[in-house]
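For this depiction, one protein chain was excluded, whereas all remaining protein chains were kept in their positions.
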Amino acid sequence: MNNGKEIKFSDESLALVQRMMKRYPEGKQKSALIPILHIAQAEFDGWLSSETMDYVASVIGILPVEVYEVASFYSMFNMKPVGKCVIEVCRTSSCWLLGAEDVISHLEKKLNIKTGQTTSDGMFTLKSVECLGSCGTAPMMQVGADYYENLSLDKVDSLVERFRADGKRKTYTDKAEARN
Amino acid sequence: MAKVTIDGKSIEVPDGTTILNAARLIGGEIVPPAMCYYTSLKTSGGYCRTCIVKVTKGSEKDPRPMPKPVASCRTTVMDGMEVQNITSPDLMEARAGVVEFLLINHPLDCPICDQAGECHLQDLAYEHGLAKTRYEFSRRTFEKIDIGSKIKLHMTRCILCYRCVKVADQITDKRVHGVMNRGDVSEISTYIQNVVDNDFSGNMIDVCPVGALTDRTFRFKSRVWFANPVDAHRDCPKCAGKVTLWLKGEEVYRVTGRKDKYGEVKDWICNDCRFEKKATSDWKIDGPANLDRHSVISQNHYTLEEPAHKPLLNDVNVVQNLVGGKEMYNS
Partner (left out) sequence: MGKKLLLNNDHIPGINTYEVYRKNGGYASVEKAIKTMTPEAIVEEVKKSGLRGRGGAGFPTGMKWSFLAKPEGVARYIVCNADESEPGTFKDRYLMERIPHLLIEGMITSSFALGANTSYIYIRGEYFYVARILEQAIDEAYANGWLGKNILGSDYSLDLYVQVGAGAYICGEETALLESLEGKRGNPRIKPPFPAIAGLYGCPTVVNNVETIAAVVPIINNGGDEYAKVGIGKSTGTKLISASGHINKPGVYEIEMGITVEDFIYSDEWCGGIKNGKKLKAVVAGGSSVPILPADLILKTANGEPRLMSYESLADGGFATGTMLGSGGFIVMDETTSIVKNLWNFTRFYHHESCGQCSPCREGTGWMEKVLHKIIDGHGSLSDVDLLWDIQSKIEGKTICPLGDAAAWPVASAIRHFRAEFEDHVRNSKKVIDPKRLVSNAVY
(Lines give C-alpha, C1' and ligand atoms only; values in the text may rest on other atoms or scores of the structure.)
Protein backbone atom coordinates (compact mmCIF):
# COMPACT_ATOMS: atom_id res chain seq x y z
CA MET A 1 0.00 0.00 0.00
CA ASN A 2 1.22 3.51 -0.82
CA ASN A 3 -0.82 6.19 0.89
CA GLY A 4 -3.55 3.62 1.28
CA LYS A 5 -3.64 2.95 -2.46
CA GLU A 6 -3.29 -0.63 -3.58
CA ILE A 7 -0.11 -1.31 -5.52
CA LYS A 8 -1.26 -2.71 -8.81
CA PHE A 9 -0.42 -1.57 -12.34
CA SER A 10 -3.21 -0.07 -14.42
CA ASP A 11 -4.37 -2.32 -17.23
CA GLU A 12 -2.53 -0.18 -19.71
CA SER A 13 0.75 -0.35 -17.78
CA LEU A 14 0.38 -4.06 -17.20
CA ALA A 15 -0.06 -4.63 -20.92
CA LEU A 16 3.06 -2.56 -21.60
CA VAL A 17 5.01 -4.46 -18.95
CA GLN A 18 3.97 -7.76 -20.47
CA ARG A 19 4.98 -6.62 -23.93
CA MET A 20 8.33 -5.49 -22.55
CA MET A 21 9.07 -8.86 -21.01
CA LYS A 22 8.73 -10.43 -24.47
CA ARG A 23 11.71 -8.43 -25.74
CA TYR A 24 14.12 -10.86 -24.17
CA PRO A 25 14.79 -14.54 -24.73
CA GLU A 26 12.83 -17.09 -22.72
CA GLY A 27 14.01 -17.19 -19.11
CA LYS A 28 15.68 -13.77 -19.27
CA GLN A 29 12.67 -11.71 -18.20
CA LYS A 30 14.64 -10.10 -15.41
CA SER A 31 16.10 -7.94 -18.19
CA ALA A 32 12.89 -5.94 -18.07
CA LEU A 33 13.48 -4.92 -14.47
CA ILE A 34 14.82 -1.40 -15.02
CA PRO A 35 12.22 -0.33 -17.60
CA ILE A 36 9.49 -1.75 -15.36
CA LEU A 37 10.82 0.08 -12.31
CA HIS A 38 10.56 3.31 -14.31
CA ILE A 39 6.91 2.58 -15.02
CA ALA A 40 6.30 1.66 -11.39
CA GLN A 41 7.98 4.80 -10.07
CA ALA A 42 5.89 6.96 -12.40
CA GLU A 43 2.67 5.23 -11.47
CA PHE A 44 3.17 4.91 -7.70
CA ASP A 45 3.85 8.45 -6.50
CA GLY A 46 7.29 9.04 -7.96
CA TRP A 47 9.26 6.73 -5.71
CA LEU A 48 9.85 3.06 -5.01
CA SER A 49 8.48 1.89 -1.69
CA SER A 50 9.34 -1.63 -0.57
CA GLU A 51 5.74 -2.59 -1.35
CA THR A 52 6.15 -1.31 -4.89
CA MET A 53 9.40 -3.22 -5.29
CA ASP A 54 7.90 -6.42 -3.89
CA TYR A 55 5.07 -6.04 -6.37
CA VAL A 56 7.51 -5.60 -9.27
CA ALA A 57 9.40 -8.70 -8.08
CA SER A 58 6.17 -10.69 -8.17
CA VAL A 59 5.25 -9.43 -11.65
CA ILE A 60 8.62 -10.51 -13.06
CA GLY A 61 8.95 -13.60 -10.88
CA ILE A 62 12.22 -12.74 -9.14
CA LEU A 63 13.23 -12.38 -5.47
CA PRO A 64 12.47 -9.05 -3.77
CA VAL A 65 16.12 -8.60 -2.80
CA GLU A 66 17.08 -8.64 -6.48
CA VAL A 67 14.84 -5.62 -6.98
CA TYR A 68 16.16 -3.77 -3.91
CA GLU A 69 19.74 -4.28 -5.04
CA VAL A 70 19.06 -2.90 -8.49
CA ALA A 71 16.77 -0.04 -7.49
CA SER A 72 19.23 1.26 -4.90
CA PHE A 73 22.11 1.19 -7.39
CA TYR A 74 20.68 3.63 -9.93
CA SER A 75 20.42 7.31 -9.19
CA MET A 76 17.13 7.89 -11.05
CA PHE A 77 15.21 5.66 -8.70
CA ASN A 78 13.92 7.46 -5.63
CA MET A 79 14.10 5.28 -2.57
CA LYS A 80 12.26 7.86 -0.50
CA PRO A 81 9.14 9.92 -1.20
CA VAL A 82 9.79 12.99 -3.36
CA GLY A 83 7.92 16.09 -4.40
CA LYS A 84 5.70 16.23 -7.46
CA CYS A 85 8.43 18.04 -9.37
CA VAL A 86 11.92 16.72 -8.93
CA ILE A 87 14.27 19.41 -10.18
CA GLU A 88 17.61 17.91 -11.13
CA VAL A 89 20.32 20.45 -11.81
CA CYS A 90 23.50 19.31 -13.52
CA ARG A 91 26.49 20.13 -11.34
CA THR A 92 29.32 18.75 -13.46
CA SER A 93 32.13 20.17 -15.61
CA SER A 94 30.73 22.54 -18.25
CA CYS A 95 27.57 23.31 -16.31
CA TRP A 96 29.72 23.98 -13.27
CA LEU A 97 32.06 26.20 -15.33
CA LEU A 98 29.07 28.19 -16.52
CA GLY A 99 27.24 28.76 -13.27
CA ALA A 100 25.54 25.58 -12.07
CA GLU A 101 26.33 26.47 -8.46
CA ASP A 102 24.49 29.76 -8.87
CA VAL A 103 21.47 27.95 -10.26
CA ILE A 104 21.51 25.52 -7.35
CA SER A 105 21.88 28.15 -4.65
CA HIS A 106 19.22 30.29 -6.34
CA LEU A 107 16.82 27.35 -6.26
CA GLU A 108 17.69 26.59 -2.65
CA LYS A 109 16.80 30.14 -1.73
CA LYS A 110 13.71 30.32 -3.87
CA LEU A 111 12.30 27.01 -2.65
CA ASN A 112 13.67 27.51 0.82
CA ILE A 113 15.16 24.03 0.98
CA LYS A 114 18.61 22.50 0.71
CA THR A 115 19.67 20.26 -2.11
CA GLY A 116 18.29 16.81 -1.45
CA GLN A 117 15.21 18.12 0.38
CA THR A 118 11.53 18.46 -0.47
CA THR A 119 9.39 21.56 0.08
CA SER A 120 6.90 21.30 2.90
CA ASP A 121 3.97 21.46 0.47
CA GLY A 122 5.35 18.37 -1.29
CA MET A 123 5.61 20.22 -4.59
CA PHE A 124 9.37 20.32 -5.23
CA THR A 125 12.41 18.18 -4.54
CA LEU A 126 15.77 19.68 -5.45
CA LYS A 127 18.63 17.45 -6.52
CA SER A 128 22.03 18.13 -7.99
CA VAL A 129 23.05 15.45 -10.44
CA GLU A 130 26.00 14.52 -12.61
CA CYS A 131 26.41 15.44 -16.28
CA LEU A 132 23.21 14.91 -18.24
CA GLY A 133 24.79 15.04 -21.69
CA SER A 134 23.74 18.57 -22.41
CA CYS A 135 27.00 20.37 -21.74
CA GLY A 136 26.84 22.47 -24.89
CA THR A 137 23.72 24.18 -23.56
CA ALA A 138 25.02 24.66 -20.02
CA PRO A 139 23.84 25.29 -17.40
CA MET A 140 20.89 22.96 -17.58
CA MET A 141 18.43 20.97 -15.53
CA GLN A 142 16.03 18.10 -15.99
CA VAL A 143 12.47 17.91 -14.71
CA GLY A 144 10.63 14.72 -15.54
CA ALA A 145 11.21 13.89 -19.19
CA ASP A 146 12.29 17.39 -20.12
CA TYR A 147 15.65 19.07 -20.45
CA TYR A 148 15.73 22.81 -19.74
CA GLU A 149 18.89 24.30 -21.19
CA ASN A 150 20.87 27.54 -21.34
CA LEU A 151 19.44 28.46 -17.97
CA SER A 152 19.49 31.96 -16.56
CA LEU A 153 18.20 32.71 -13.08
CA ASP A 154 15.18 34.44 -14.65
CA LYS A 155 14.46 31.40 -16.75
CA VAL A 156 14.68 29.21 -13.65
CA ASP A 157 12.19 31.50 -11.87
CA SER A 158 9.66 31.35 -14.63
CA LEU A 159 9.99 27.58 -14.94
CA VAL A 160 9.40 27.12 -11.23
CA GLU A 161 6.31 29.32 -11.44
CA ARG A 162 5.06 27.33 -14.38
CA PHE A 163 5.49 24.00 -12.59
CA ARG A 164 3.78 25.38 -9.51
CA ALA A 165 0.80 26.67 -11.50
CA ASP A 166 0.57 23.41 -13.37
CA GLY A 167 0.72 21.42 -10.14
CA LYS A 168 1.06 18.04 -11.84
CA ARG A 169 3.51 15.29 -11.00
CA LYS A 170 6.35 15.14 -13.52
CA THR A 171 7.88 11.79 -14.38
CA TYR A 172 10.59 10.54 -16.70
CA THR A 173 8.04 8.55 -18.64
CA ASP A 174 5.96 11.64 -19.52
CA LYS A 175 5.72 12.74 -23.09
CA ALA A 176 8.37 15.43 -23.45
CA GLU A 177 7.54 18.98 -24.45
CA ALA A 178 8.19 19.82 -28.09
CA ARG A 179 11.84 20.69 -28.70
CA ASN A 180 13.23 22.71 -31.54
CA MET B 1 49.35 -28.68 -18.37
CA ALA B 2 51.05 -25.36 -18.01
CA LYS B 3 54.34 -24.46 -16.41
CA VAL B 4 54.29 -21.31 -14.34
CA THR B 5 57.07 -19.67 -12.34
CA ILE B 6 56.18 -17.57 -9.33
CA ASP B 7 58.94 -15.65 -7.57
CA GLY B 8 61.43 -18.01 -9.17
CA LYS B 9 59.66 -21.22 -8.11
CA SER B 10 58.19 -23.32 -10.91
CA ILE B 11 55.30 -25.73 -10.97
CA GLU B 12 53.25 -27.58 -13.59
CA VAL B 13 49.52 -27.18 -13.16
CA PRO B 14 46.47 -28.21 -15.19
CA ASP B 15 45.27 -25.66 -17.76
CA GLY B 16 42.68 -23.34 -16.33
CA THR B 17 44.34 -23.15 -12.90
CA THR B 18 44.50 -19.62 -11.51
CA ILE B 19 47.78 -18.01 -10.57
CA LEU B 20 46.61 -17.94 -6.94
CA ASN B 21 45.92 -21.67 -6.87
CA ALA B 22 49.22 -22.42 -8.58
CA ALA B 23 50.93 -20.36 -5.86
CA ARG B 24 49.04 -22.26 -3.18
CA LEU B 25 50.32 -25.50 -4.68
CA ILE B 26 53.86 -24.16 -4.40
CA GLY B 27 53.08 -22.93 -0.90
CA GLY B 28 55.04 -20.81 1.50
CA GLU B 29 55.43 -17.07 1.61
CA ILE B 30 55.00 -16.55 -2.12
CA VAL B 31 51.25 -17.22 -1.80
CA PRO B 32 49.32 -13.96 -2.35
CA PRO B 33 46.80 -13.02 0.33
CA ALA B 34 43.14 -13.37 -0.71
CA MET B 35 40.30 -11.53 0.97
CA CYS B 36 37.39 -12.12 -1.41
CA TYR B 37 38.23 -15.28 -3.36
CA TYR B 38 36.80 -18.48 -1.89
CA THR B 39 37.50 -21.71 -3.69
CA SER B 40 34.12 -23.31 -3.20
CA LEU B 41 32.10 -20.22 -4.15
CA LYS B 42 31.60 -19.80 -7.87
CA THR B 43 32.37 -16.36 -9.34
CA SER B 44 34.06 -15.27 -6.12
CA GLY B 45 37.20 -13.19 -6.26
CA GLY B 46 38.33 -10.19 -8.23
CA TYR B 47 36.90 -7.53 -5.93
CA CYS B 48 39.31 -6.76 -3.13
CA ARG B 49 42.51 -6.65 -5.26
CA THR B 50 44.77 -7.82 -2.41
CA CYS B 51 45.88 -10.83 -4.42
CA ILE B 52 47.36 -8.76 -7.24
CA VAL B 53 50.58 -9.95 -8.80
CA LYS B 54 52.84 -8.81 -11.58
CA VAL B 55 53.03 -10.95 -14.71
CA THR B 56 56.48 -10.32 -16.16
CA LYS B 57 56.12 -12.84 -18.98
CA GLY B 58 52.72 -13.70 -20.42
CA SER B 59 53.49 -17.13 -21.84
CA GLU B 60 55.93 -19.04 -23.99
CA LYS B 61 53.91 -18.08 -27.07
CA ASP B 62 53.46 -14.44 -26.15
CA PRO B 63 56.26 -13.48 -23.78
CA ARG B 64 55.14 -9.86 -23.38
CA PRO B 65 54.59 -8.80 -19.77
CA MET B 66 51.03 -7.89 -18.85
CA PRO B 67 50.66 -4.12 -18.74
CA LYS B 68 49.05 -3.91 -15.32
CA PRO B 69 49.01 -5.99 -12.15
CA VAL B 70 46.37 -8.71 -12.33
CA ALA B 71 44.14 -10.31 -9.72
CA SER B 72 45.83 -13.69 -9.27
CA CYS B 73 42.58 -15.25 -8.07
CA ARG B 74 40.84 -14.62 -11.40
CA THR B 75 43.68 -14.89 -13.88
CA THR B 76 44.51 -18.29 -15.26
CA VAL B 77 48.05 -19.43 -15.93
CA MET B 78 49.54 -19.81 -19.40
CA ASP B 79 52.35 -22.15 -20.28
CA GLY B 80 55.63 -20.38 -19.64
CA MET B 81 54.12 -17.60 -17.56
CA GLU B 82 56.40 -15.81 -15.12
CA VAL B 83 54.95 -14.02 -12.13
CA GLN B 84 56.37 -11.83 -9.42
CA ASN B 85 54.81 -11.46 -6.03
CA ILE B 86 57.02 -10.82 -3.03
CA THR B 87 60.10 -10.40 -5.21
CA SER B 88 58.72 -7.23 -6.80
CA PRO B 89 59.08 -4.13 -4.65
CA ASP B 90 56.60 -2.15 -6.83
CA LEU B 91 54.06 -4.88 -6.46
CA MET B 92 54.47 -4.95 -2.70
CA GLU B 93 54.00 -1.19 -2.72
CA ALA B 94 50.86 -1.57 -4.83
CA ARG B 95 49.51 -4.18 -2.45
CA ALA B 96 50.23 -1.98 0.53
CA GLY B 97 48.11 0.60 -1.31
CA VAL B 98 45.23 -1.84 -1.60
CA VAL B 99 45.48 -2.71 2.08
CA GLU B 100 45.46 0.97 2.94
CA PHE B 101 42.29 1.42 0.87
CA LEU B 102 40.66 -1.44 2.73
CA LEU B 103 41.59 0.13 6.03
CA ILE B 104 40.65 3.78 5.52
CA ASN B 105 37.03 3.17 6.28
CA HIS B 106 37.53 0.26 8.61
CA PRO B 107 36.83 1.06 12.25
CA LEU B 108 40.00 -0.65 13.59
CA ASP B 109 37.99 -1.71 16.57
CA CYS B 110 39.95 -4.95 16.93
CA PRO B 111 40.06 -4.72 20.73
CA ILE B 112 36.31 -5.19 20.89
CA CYS B 113 35.87 -7.37 17.79
CA ASP B 114 35.08 -11.06 18.01
CA GLN B 115 37.08 -11.77 14.91
CA ALA B 116 40.32 -10.49 16.43
CA GLY B 117 42.85 -13.24 16.29
CA GLU B 118 41.38 -14.86 13.21
CA CYS B 119 40.77 -11.81 11.09
CA HIS B 120 42.37 -11.77 7.68
CA LEU B 121 42.31 -8.01 7.52
CA GLN B 122 44.15 -7.78 10.81
CA ASP B 123 46.82 -10.12 9.46
CA LEU B 124 47.11 -8.12 6.27
CA ALA B 125 47.28 -4.83 8.11
CA TYR B 126 50.09 -6.22 10.17
CA GLU B 127 52.02 -7.56 7.21
CA HIS B 128 51.51 -4.72 4.77
CA GLY B 129 49.98 -1.90 6.66
CA LEU B 130 51.65 1.41 7.03
CA ALA B 131 52.76 2.38 10.46
CA LYS B 132 50.62 5.48 10.40
CA THR B 133 47.26 6.06 8.83
CA ARG B 134 47.18 8.85 6.29
CA TYR B 135 43.42 9.10 6.30
CA GLU B 136 42.26 12.01 8.39
CA PHE B 137 38.56 12.15 7.66
CA SER B 138 35.77 10.58 9.57
CA ARG B 139 35.04 7.00 8.71
CA ARG B 140 31.90 5.53 7.28
CA THR B 141 29.69 4.01 9.93
CA PHE B 142 26.53 1.94 9.96
CA GLU B 143 24.19 0.74 12.66
CA LYS B 144 24.76 -2.79 13.90
CA ILE B 145 21.83 -5.04 13.13
CA ASP B 146 20.72 -8.52 14.01
CA ILE B 147 19.82 -10.51 11.00
CA GLY B 148 17.92 -13.32 12.56
CA SER B 149 18.39 -14.51 16.10
CA LYS B 150 21.81 -16.05 15.48
CA ILE B 151 23.77 -13.63 13.29
CA LYS B 152 24.90 -10.08 13.90
CA LEU B 153 25.79 -7.80 10.98
CA HIS B 154 28.28 -5.10 11.80
CA MET B 155 28.42 -3.41 8.40
CA THR B 156 30.98 -0.82 9.50
CA ARG B 157 33.61 -3.56 9.44
CA CYS B 158 32.63 -5.03 6.07
CA ILE B 159 35.11 -4.91 3.18
CA LEU B 160 32.51 -5.85 0.55
CA CYS B 161 34.06 -9.15 -0.44
CA TYR B 162 30.65 -10.42 -1.64
CA ARG B 163 31.35 -13.87 -0.15
CA CYS B 164 28.28 -13.93 2.09
CA VAL B 165 26.06 -12.93 -0.83
CA LYS B 166 27.47 -15.80 -2.85
CA VAL B 167 26.89 -18.21 0.03
CA ALA B 168 23.28 -17.10 0.16
CA ASP B 169 22.94 -17.41 -3.62
CA GLN B 170 24.71 -20.71 -3.99
CA ILE B 171 23.95 -22.77 -0.90
CA THR B 172 20.67 -21.44 0.44
CA ASP B 173 17.44 -21.38 -1.48
CA LYS B 174 16.02 -17.90 -0.99
CA ARG B 175 18.46 -15.07 -0.68
CA VAL B 176 17.14 -12.15 1.38
CA HIS B 177 20.30 -10.10 1.78
CA GLY B 178 22.49 -8.49 -0.82
CA VAL B 179 24.48 -5.40 -1.72
CA MET B 180 22.48 -2.17 -1.67
CA ASN B 181 23.46 1.28 -2.97
CA ARG B 182 26.72 1.78 -4.79
CA GLY B 183 30.22 3.13 -4.50
CA ASP B 184 31.52 3.80 -1.03
CA VAL B 185 28.04 3.80 0.44
CA SER B 186 27.40 0.24 -0.75
CA GLU B 187 26.25 -1.94 2.06
CA ILE B 188 25.33 -5.50 2.80
CA SER B 189 21.74 -5.40 3.89
CA THR B 190 18.34 -6.99 3.76
CA TYR B 191 16.98 -3.53 2.83
CA ILE B 192 13.78 -3.98 4.76
CA GLN B 193 14.11 -5.48 8.23
CA ASN B 194 14.25 -9.02 7.12
CA VAL B 195 15.45 -12.14 8.79
CA VAL B 196 18.04 -14.35 7.22
CA ASP B 197 16.62 -17.67 8.21
CA ASN B 198 17.77 -20.72 6.46
CA ASP B 199 19.32 -24.03 7.44
CA PHE B 200 22.68 -23.00 6.03
CA SER B 201 22.75 -19.28 6.70
CA GLY B 202 25.37 -19.69 9.44
CA ASN B 203 28.01 -20.38 6.80
CA MET B 204 27.95 -16.69 6.03
CA ILE B 205 29.78 -16.21 9.31
CA ASP B 206 32.52 -18.63 8.38
CA VAL B 207 33.22 -17.05 5.00
CA CYS B 208 33.36 -13.48 6.32
CA PRO B 209 37.05 -12.51 6.32
CA VAL B 210 36.52 -9.80 8.92
CA GLY B 211 34.21 -9.36 11.88
CA ALA B 212 31.21 -8.08 9.96
CA LEU B 213 29.12 -11.20 10.38
CA THR B 214 29.45 -12.82 13.75
CA ASP B 215 27.84 -15.60 15.69
CA ARG B 216 25.46 -14.13 18.24
CA THR B 217 25.60 -17.29 20.26
CA PHE B 218 29.35 -16.73 20.75
CA ARG B 219 29.75 -12.99 21.01
CA PHE B 220 31.90 -11.69 23.82
CA LYS B 221 32.13 -14.98 25.61
CA SER B 222 35.82 -15.31 24.96
CA ARG B 223 38.62 -14.11 22.76
CA VAL B 224 39.24 -16.87 20.28
CA TRP B 225 42.81 -17.44 21.29
CA PHE B 226 41.67 -18.58 24.70
CA ALA B 227 39.55 -21.32 23.18
CA ASN B 228 40.97 -24.65 22.19
CA PRO B 229 39.92 -25.82 18.73
CA VAL B 230 39.28 -29.51 18.17
CA ASP B 231 37.81 -31.33 15.20
CA ALA B 232 34.62 -33.22 15.93
CA HIS B 233 31.73 -34.85 14.11
CA ARG B 234 28.21 -36.08 14.61
CA ASP B 235 25.62 -37.83 12.48
CA CYS B 236 23.67 -34.98 11.07
CA PRO B 237 20.68 -35.46 8.80
CA LYS B 238 21.26 -32.07 7.14
CA CYS B 239 25.01 -31.77 6.61
CA ALA B 240 28.19 -33.80 6.84
CA GLY B 241 28.41 -32.92 10.51
CA LYS B 242 32.16 -32.28 10.36
CA VAL B 243 33.02 -29.27 12.46
CA THR B 244 35.57 -27.56 14.62
CA LEU B 245 34.55 -27.14 18.25
CA TRP B 246 36.04 -24.26 20.19
CA LEU B 247 36.35 -25.51 23.73
CA LYS B 248 37.25 -24.03 27.01
CA GLY B 249 37.54 -26.87 29.44
CA GLU B 250 34.42 -28.92 28.81
CA GLU B 251 32.41 -26.01 27.54
CA VAL B 252 31.66 -25.57 23.81
CA TYR B 253 32.08 -21.87 23.13
CA ARG B 254 31.46 -22.01 19.46
CA VAL B 255 31.02 -24.37 16.53
CA THR B 256 32.41 -23.56 13.08
CA GLY B 257 33.11 -25.33 9.83
CA ARG B 258 36.55 -26.88 9.47
CA LYS B 259 38.88 -24.44 7.82
CA ASP B 260 41.97 -25.15 5.78
CA LYS B 261 45.15 -23.18 6.10
CA TYR B 262 43.81 -20.42 3.88
CA GLY B 263 40.85 -20.03 6.18
CA GLU B 264 38.43 -21.70 3.79
CA VAL B 265 35.77 -24.06 5.07
CA LYS B 266 35.99 -27.53 3.58
CA ASP B 267 32.39 -28.67 4.26
CA TRP B 268 29.45 -26.36 4.82
CA ILE B 269 27.65 -27.06 8.07
CA CYS B 270 24.02 -26.60 8.96
CA ASN B 271 22.63 -24.23 11.55
CA ASP B 272 21.67 -27.06 13.90
CA CYS B 273 25.28 -28.16 14.20
CA ARG B 274 26.50 -24.59 14.50
CA PHE B 275 24.04 -22.99 16.85
CA GLU B 276 22.18 -25.75 18.68
CA LYS B 277 24.73 -28.39 19.57
CA LYS B 278 26.65 -26.76 22.34
CA ALA B 279 27.39 -29.71 24.59
CA THR B 280 30.47 -31.89 24.22
CA SER B 281 28.10 -34.86 24.52
CA ASP B 282 26.58 -33.87 21.16
CA TRP B 283 29.90 -34.57 19.46
CA LYS B 284 32.56 -37.22 18.88
CA ILE B 285 35.97 -35.56 19.16
CA ASP B 286 38.45 -36.46 16.42
CA GLY B 287 41.48 -34.65 17.79
CA PRO B 288 43.10 -31.22 17.77
CA ALA B 289 42.07 -29.06 14.84
CA ASN B 290 44.77 -28.81 12.25
CA LEU B 291 44.66 -25.07 11.91
CA ASP B 292 47.32 -22.93 10.45
CA ARG B 293 47.17 -20.29 13.11
CA HIS B 294 48.95 -17.83 11.00
CA SER B 295 47.26 -14.92 12.59
CA VAL B 296 48.99 -11.96 14.20
CA ILE B 297 48.14 -13.19 17.61
CA SER B 298 49.23 -16.75 17.28
CA GLN B 299 52.55 -15.57 15.92
CA ASN B 300 53.09 -13.71 19.13
CA HIS B 301 53.16 -10.28 17.68
CA TYR B 302 50.66 -9.59 20.27
CA THR B 303 50.62 -9.86 23.99
CA LEU B 304 48.19 -12.36 25.28
CA GLU B 305 48.08 -11.14 28.85
CA GLU B 306 45.66 -8.29 28.61
CA PRO B 307 44.04 -8.39 25.24
CA ALA B 308 40.69 -6.88 25.94
CA HIS B 309 41.41 -3.19 25.53
CA LYS B 310 44.75 -2.85 23.95
CA PRO B 311 45.00 -1.54 20.38
CA LEU B 312 46.15 -4.13 17.97
CA LEU B 313 48.53 -2.19 15.87
CA ASN B 314 50.86 -0.66 18.38
CA ASP B 315 50.51 2.84 17.15
CA VAL B 316 49.04 5.99 18.53
CA ASN B 317 47.47 7.04 15.26
CA VAL B 318 45.49 3.92 15.14
CA VAL B 319 44.41 4.47 18.67
CA GLN B 320 43.29 7.89 17.68
CA ASN B 321 41.22 6.34 14.95
CA LEU B 322 39.52 4.11 17.40
CA VAL B 323 38.10 7.22 18.90
CA GLY B 324 37.13 8.59 15.50
CA GLY B 325 39.08 10.65 13.00
CA LYS B 326 38.77 14.36 12.49
CA GLU B 327 35.15 15.21 12.11
CA MET B 328 35.82 18.23 9.98
CA TYR B 329 35.54 16.88 6.47
CA ASN B 330 32.73 14.53 7.01
CA SER B 331 30.75 14.30 3.80
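Chains: A and B, in written order; residue numbering restarts at 1 for each.
The rule we apply is simple: a residue touches a chain if its C-beta (ideal position, glycine included) is under 8 Å from a C-beta of that chain, and two chains touch if they have at least 3 such contacts.
If you're wondering where the values come from, they're calculated on a predicted model, not measured in any experiment.
Touch with the chain omitted from the figure is made, among A:Q18, A:S93, A:N112 or A:S158, by A:S93.
Although one chain is not drawn, the whole complex shows that of B:G58, B:G80, B:G97 or B:P111 it is B:G97 that touches it.
Considering the complete assembly, subunit A touches the hidden chain via residues 23, 25, 28, 30-35, 37-38, 60, 62, 69-70, 72-77, 91-94, 96-98, 114-116, 127-138, 142, 145-147, 172-173, 175-176, 179. One chain is missing from the display, and on subunit B it is touched by residues 45-50, 52, 67-69, 71, 74, 94, 97-98, 100-102, 104-105, 134-135, 137, 159-160, 162, 179, 181-186, 328-331.
Keep in mind that, in the parts below, only the chains that are shown with their structure count from here on.
Residues of subunit B that touch subunit A in their complex: 174-182, 190-192. The touching residues of subunit A, when paired with subunit B in their complex, are 50, 63-66, 68-69, 72-73.
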